[in-house]
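I have a structure I would like to understand better, so I am pasting it below and will then ask my questions one at a time.
Removed: one protein chain of the complex. Kept in place: all other protein chains.
Right, subunit A next:
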Amino acid sequence: MNPHPSSCSNGRSIRTRFARRFLRALKKIGSKGSSSRPSPRDISWRCRRVKIAADASMASAVGPRRVWSRTMLNMLRSRSHACLHASRLGNSRRPGADRHAVGKRKRLVLKRKLPNRLGLNQVNQLRRLVPGGEAMDLDILLDETAHYIKCLATQVKVMRSIVDYCSA
């Protein structure tokens, strides 16, 4: 019995919700700075902002009903607070942010009892790739991974069509 609603029927609306949010964010990014001749530094700033906007738009389009999207939203929120904090204090230590940061940091991977045929190495890799994966039980991890993959694929499809549209 699957307690989660089938994500297939929601696939289209996630695509639209993501696209709307993402385009709105792109507009904001494009309006900052001089559009006439962006310097290399402007472009790399924009690139970072676009990537953050892509992740934020997807996480917010999915909403808090998934562990991975909740984790990502918290991560983005604490990161933006940390940046504000750092700029105010002149880049001194950020005490609170590190506690919230998940994902890229090396953390103690909890050893769990696994069926023998599942490679522990692969499961640990997966835990690091899926936001919030390190604290999940195995069955939740696999379920979240499936949803995460679907959303990533949607994200790529939408971004690719935007790029295609703009370079046409």
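Here are a few things to note about the model shown:
As a convention for this text, contacts are C-beta pairs under 8 Å (C-beta built on N, C-alpha and C of every residue); 3 or more make two chains touch, one makes a residue touch a chain; residues count from 1.
Operating definition for what follows: contacts and distances are computed from a predicted model.
Note on the omitted subunit: UniProt lists it as "BHLH domain-containing protein", one of the names in "M-phase phosphoprotein 6", "Protein YIPF", "Cell cycle control protein" or "BHLH domain-containing protein". Contact residues of subunit A toward the unshown chain are 3-5, 15-16, 19-20, 23, 26-27, 29-31, 35, 43, 46-47, 49-51, 54-55, 65, 113, 115, 117-119, 122-123, 125-126, 129-130, 137-140, 142-143, 145-146, 148-150, 152-153, 155-156, 158-163, 165-167.
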